[in-house]
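All protein chains but one are shown at their positions in the complex.
Chain IDs A and B follow the sequence of writing; residue 1 opens each chain.
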Amino acid sequence: MSGITIFKNTCKGVEDCGICIFVCPKDVYEPSEEMNELGYVPPRVAHEDACNVCMNCMISCPDMAIVVDKKKDKVKT
Amino acid sequence: MSVIEHPLRKFTRPHVKKTTTCPGCGNGIVAQAILRSIDELGLNMDDFVFVSGIGCSAWIPSPLFAADTLHTTHGRPVAFATGVKLGRPESNVMVASGDGDLTAIGGNHLIHAARRNIDLTVVLVNNGIYGMTGGQAAPTTPRGLTTITSPYGSMEHALNISEMITAAGAPYVARWTTFHPRQLARSIKKGIQKKGFALIEAVSQCPVQFGRASKIGKAVNMLQHFKDNSIRVSKAAEMSEAELQGKIIVGEFADKEKVELSSQWIELSKQMMEEESCHVKS
Partner (left out) sequence: MSKDNRLPPGTHFMMGNFALAEGAVAAGCNFVAGYPITPASEIVNRLSVLLPPIGGGFLQTEDEISAICSAIGASWSGAKAMTATSGPGISLMQENIGFAAATETPLVIVDVQRMGPSTGVPSVGLAGDVIQVARGSHGDYQIIALSPESPQEMFDMVIRAFNLAETYRVPVFVMPEAFTGHMREQVVIPDPSEIKLTSRKISEPGTDPLSRQDFQDPDVAAMPVFGHGFKSHVTSSCHDAHGMRNLSDPTTMHNFITKPIEKILKHRDDIVETTADYNEGDIVLMAYGSVSRSAKAAATIARKEGLNVGTLSLKTLWPLADREMAAAAQKASRVIVLENNTGQLFPYIKAETAEFCPVDFMGPKILGQIHDPAQVLSFIKEKVS
């Protein structure tokens, strides 16, 4: 079960936002192949195992469209 | 399996599912920082009254925040907030508004609220431009920038808000950018806890107006710009004016104790109601 939840229809897309991709130190996210109900392209979790639960994406998302479960398993680097 | 919800949605109005900000706008980062600070302090939204003016940033609390909200006329939230606080001193009163609203039309109110040290927390979102009305020059627009009202390049010098309000005597002043959301939340917490006037200036990206006018570009480019050009207060103190050109000085500019206005009124009234008679001071 994923420790990262993306609220796709709240997201304003990777093209003009994409802040989650920018602030992630572990390249967890990539643009997805779909559009949400407003025509924005949300990100998708491409490398879940790389996530170190730093919470940057959750804290920096202007639309509160990402939730990272703090108890999610971290990869020890 | 329970439905996952963003933990801060407990603080937002259930019927407000989305915000009206542009994709990548920094307002949402500031909004989240405010809600996080309230959560971390263990406070309730009902302990607060949020006051905002007119402009994109004024939509941070209105209608998103599930709390008493006063959305005022342009430039006036600090004046309204002063009355809200004096009318009910036990409320935590927070102003969230933009640089045009609070330092252009509202500049006088901001200065005097800082001077009289009324217990308010002012989160001033500084995006260097008038975003909502189409990208006009603001008091914070860097000199030389071409905007829709400075088509030949702005000839005015940009206001250093944090410096001005520190000089006005505010006991807590801090500046961060939206690239520093954790520090921003920490300063907002300190501002809420400070018994006195607190200003937290949040330098924020307006990719649609400022990003285009400055040619810095999209939100992520603007965040990179904030990252590259932020200098801590202590480091800036060792740099020359020339070296500081175009830099954003971040950190705390003031953090002191100073007797606050509403508490003095409460004290005076208490004394007078206990006394035998109430002679005015001659």
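Keep in mind that, in the parts below, a residue touches a chain if its C-beta (ideal position, glycine included) is under 8 Å from a C-beta of that chain, and two chains touch if they have at least 3 such contacts.
Since we're looking at a predicted model, the values are computed, not measured.
By the touch rule given at the top, the unshown chain touches B in the complete complex.
Of the listed residues B:L86, B:I148 or B:I216, the one in contact with the hidden chain in the full complex is B:L86. Take chain B: the residues that touch the chain left off the picture are 13, 15, 45-46, 49, 51, 62-63, 66-73, 76, 79-88, 90-91, 108-109, 111-112, 265, 268-269, 272-273, 275-278, 280.
In this section, only the chains that are shown with their structure count from here on.
In this assembly, the C-alpha centroid of chain A lies 27 Å from the C-alpha centroid of chain B.
Chain contact summary for the complex, chain A toward chain B: residues 5, 7, 9-10, 12-13, 15-19, 21-23, 40, 59-65, 67.
Those residues of chain B lying in contact with chain A across their complex are 4-9, 17-19, 21-29, 31-33, 36, 178, 181-182, 207, 218-220, 223-224.
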